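What you see is the complex with one protein chain gone and the rest in place.
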Amino acid sequence: MTNNDTDQRTTSTGAGSFVEHRITVRDLNIFYGKFRAIADVDMDIEPQSVTALIGPSGCGKSTFLRSLNRMHEVIDGATVEGSVQINGVDLYGPRVDPVLVRRKIGMVFQRPNPFPTMSIAENVLAGKRLNQRRLKKNEADEVVEAALRDSNLWEEVKDRLDAPGGGLSGGQQQRLCIARAIAVEPEVLLMDEPCSALDPISTLAVEQLMLELKEKYTIVIVTHNMQQAARVSERTAFFNIEGTGKPGRLIEMDDTAVIFSNPIQQATQDYVTGRFG
Amino acid sequence: MSTDITDDINRDTGDDFASGQVNRVGDRVFSGMSRGAGLVILVTLAGVALFLIWRALPALTADPSEIGPGGSEGNGSGFLPYVGTLVFGTVWASVIALSIAVPFGIAIALFISHYAPRRLSRTLGYVIDLLAAIPSVVYGLWGIFVLAPAMAKHVYPWFNDHLGFIPFFSGKVLASGRSMATVGLVLAVMILPIITAISREVFLQTPRLNEEAALALGATRWEMIRIAVLPYGRSGVISGAMLGLGRALGETMAVALILAPANVYSFKLFTSQNPNTIAANIALQFPESTGLEVNTLIATGLVLFAITLFVNVMSRRVSRGRVA
Partner (left out) sequence: MSVSVAHLTSDEMVAHHFDSPPLARRATAAIAGASMVIAVVLSALMGGVAPARVLAIGAVVYALSIYVVSRRVEGRRRGFDRLVTTLVTGAFLLVTIPLVSVIWTTIDRGSARFDSAFFTETMRGVVGAGGGAKHAIIGTLIITGLAALMSVPIGILVAIYLVEYGRRNRLSSMITTMVDVMTGIPSIVAGLFAYSLFAVFQGPGARSGLAGAVALTVLMTPVVVRATEEMLRLVPNDLREAAFALGVPKWKTIVKVVLPTAIGGILTGITLAIARVIGETAPLLIACGLAQDTNLNPLSGRMTTLPVMSYYGYVAPGFPPEAGYDRGWAAALVLIIIVLALFTVARVIAKVLQPKGLR
């Protein structure tokens, strides 16, 4: 990724100035109470690209992902040591409000979770509305259409924007959740196994969407599906765990092609070739 | 190139970074309110206990001769003898009610969960819930106008004649039927819905697998119930019975309306010599009471509170021991 690629994005989101949202993780340790779930992670995540986090179950990659927008704090007793910086600003700095962090760094979850009390349009607008923004009718319509178009859902739902979001198919619901996440205009999009609850065709649609979204957003995705990681990501990070009760560690991170063809670490080699995990 | 996410956020919200603090204030206010509401619960309960104790103290510390019937002339019996028959009556009436209601409650719960056709059983469950909400004063009126005369005419004499050698059924049958037996029956009818509702719920939760395993082994329906449903639902039935007991102990209006009370210890079911219950005694005496009499009644209320508290704690203990 070079800076030239990102010029296009700045104009399209209209952020006003040129901002590269590079994520820098240093010495990150994550605890649940006394239990250390993640140990000593250093990572650089490139802007306007897809970074995949892979690894066996329980290796802490989801925990790590959630620490990138302080979502892990929702769980009792979760604490963090170390730093996660976006362009030099520590997300865990004393004056930083996690609520505002999450508006900048959106998240899409494993199971599609549209708000059941809201229509499709209201779901898309949820972030903006709940954040106290008064929207004029035509503004709201624009936001809805733009977000749904960006998430490749517009054509499918444009005639039933007032229908409940829960009535859509699983794949559509997940794209609705993506639309909801990008409607708040985040800079980074975190995806926690976004396709694991979807059928193959819906999965394909979401993967296609990721390739389009990375033009605008920095995307980090956790996936169990190595083919998926290979298809959508530029960079891949492999996490592993030595055994139960031990913390997860970042074993290796490199260009996706390298990780899948010629990794340095034996564990990575074993994992990507399916020898364990 | 801006390198500050805070600046970035500021530009978006059109506010300085303190705008984040506004949300935090909302959070603080809201969580403070909900915590405050929780504290209100604690304060209220402490208030209930303290106020009752405070208002009961004069009766507990007064000269015994001033307490109880005739207390105003200095001929009272003292608090303990006074509350003694009331505690006895309270427990006795509840025991009668419970011993009738539990077997029927289990039977009806089984009927609804395992015998009735599915569609009927849903309606029946709803009807049972509704019956639990019928005001106790209605049960009281029904007891005095319908049940008491009917039982005194047709049923009690028969038991008295044929089974009078059993102490419970002995003595002279009160013609109005306003006796302990009628109170017990009405209380049983009143607590039946609770016992049934809770039992039905646990019976319905019996793992399908256990039931099918039993049936697959060739068990009849009763055998399936005995080896799969009842053992699974036992603790539920017990906690339902305890809840019913708690309600029977505190039930006021039905007893106040029906019972012809006397200050006695008596196990006889049909006679005019019936110990009153704490709750009914308060309801009957309170409107006409003043001064120390009020304190005495509040003291008996405190005793009732202690008894129901004990029963409820035991009930929780049982239901906690339930298979998780």
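Labels for the chains are A and B, by order of writing; each one numbers its residues from 1.
In this text, contacts are C-beta pairs under 8 Å (C-beta built on N, C-alpha and C of every residue); 3 or more make two chains touch, one makes a residue touch a chain.
Being a predicted model, the structure only gives us computed values, none of them experimental.
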From B:L80, B:I134 or B:A175, residue that would touch the chain that is not displayed: B:I134
Contact residue for the chain not shown (choose from A:I23, A:I38, A:V80 or A:M107): A:M107
Candidate in contact with the missing chain, chosen from B:I144, B:I198 or B:V318: B:I144
Omitted-chain contact residue, chosen from B:A260, B:I282 or B:V318: B:I282
Interface with the undisplayed chain - residues on subunit B: 23-24, 26-27, 29-31, 33-38, 40-42, 44-45, 47-48, 51-52, 54-55, 103-104, 107-108, 110-112, 115-116, 129-131, 133-142, 144-147, 154, 185, 189, 192, 207, 210, 213-214, 217-223, 225, 227-228, 231-232, 246, 249-253, 256-257, 279, 282-283, 286-287, 290-291, 294, 297-298, 301-302, 304-305, 308-309, 311-312, 316, 323
On subunit A, residues whose C-beta touches the chain left out of the figure: 69, 71, 74, 76, 99-104, 106-109, 111, 113-117, 126-127, 130-131, 164-167, 177, 180-181, 184
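Rule of thumb we're sticking to: only the chains that are shown with their structure count from here on.
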Distance from subunit B to subunit A - Cα centre to Cα centre, in angstrom: 53
